[in-house]
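Of the protein chains in this complex, one is absent; all others appear in place.
And now, chain A:
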């Protein structure tokens, strides 16, 4: 699906600061994510990554500074408007509906795209039936992309953790976002699952015109997939650049990698 690609950044933060009373979560954060880019935010524990993610996903409102989505003020949107504005997210600890089937979980992501009151042809309306087919097909296509189509009828609570993450990513894809926000997608995973999800994120980005912003603790994953990286340390941005530049950056090595950069990139 070819979209005219705007020339400006899809997401731009300027002088972004978040405080909770006297505690500063992060301050003076500035970055721009270009369309089609895979941009990562990394940092040691407590660096402000999760707080920044929560500002981008409209859970928190920044104390000061601007954040623009396609040049428009992101903070003017309510959380539920994000889907319509083309922003989808995943959760660090999964945001799925356990008792619902895999397919239903993904169909929920289509809610904002549905027109008719009836999703399925419960009342025998032809247009409702056509719409149901359209949304089910889109949901199944998203599940194909993450490799979960063959378990579409299974309740999510019966899946392994890594597979649940695949369902969550499929739901985000089914929302047809332009910007995908991933909150520590490999947190809490086994080594095998980390490799698989890293490969999935890389493949999804390679597929097309999806812009991805990734907040992640796992350096190995970020170095493998990201095009540009923002490093936070104690709430302050200390470097922005390509993986190679970040790996060579003195301040980053001091703050994050410590004395063993080769171990962290393994």
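One rule holds for everything that comes next: a contact is a pair of C-beta atoms (placed from the backbone, for glycine too) under 8 Å apart; a residue touches a chain by one contact, two chains touch by 3 or more; residues count from 1.
Convention: contacts and distances are computed from a predicted model.
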{"item": "Among \"NADH-quinone oxidoreductase subunit E\", \"3-oxoacyl-[acyl-carrier-protein] synthase 2\", \"Sarcosine oxidase subunit delta\" or \"Branched-chain amino acid ABC transporter permease\", UniProt-listed name of the chain not shown", "value": "\"Branched-chain amino acid ABC transporter permease\""}
{"item": "Absent-chain contact - pick from A:14, A:80, A:133 or A:254", "value": "A:80"}
{"item": "Touching the absent chain when the full complex is considered, from A:16, A:107 or A:169", "value": "A:107"}
{"item": "Residue among A:46, A:71 or A:99 touching the omitted chain", "value": "A:99"}
{"item": "Hidden partner chain, residues of chain A it touches", "value": "57, 79-80, 82-84, 88-89, 91, 95-100, 104-105, 107-109, 111-112, 114, 116-123, 171, 175"}
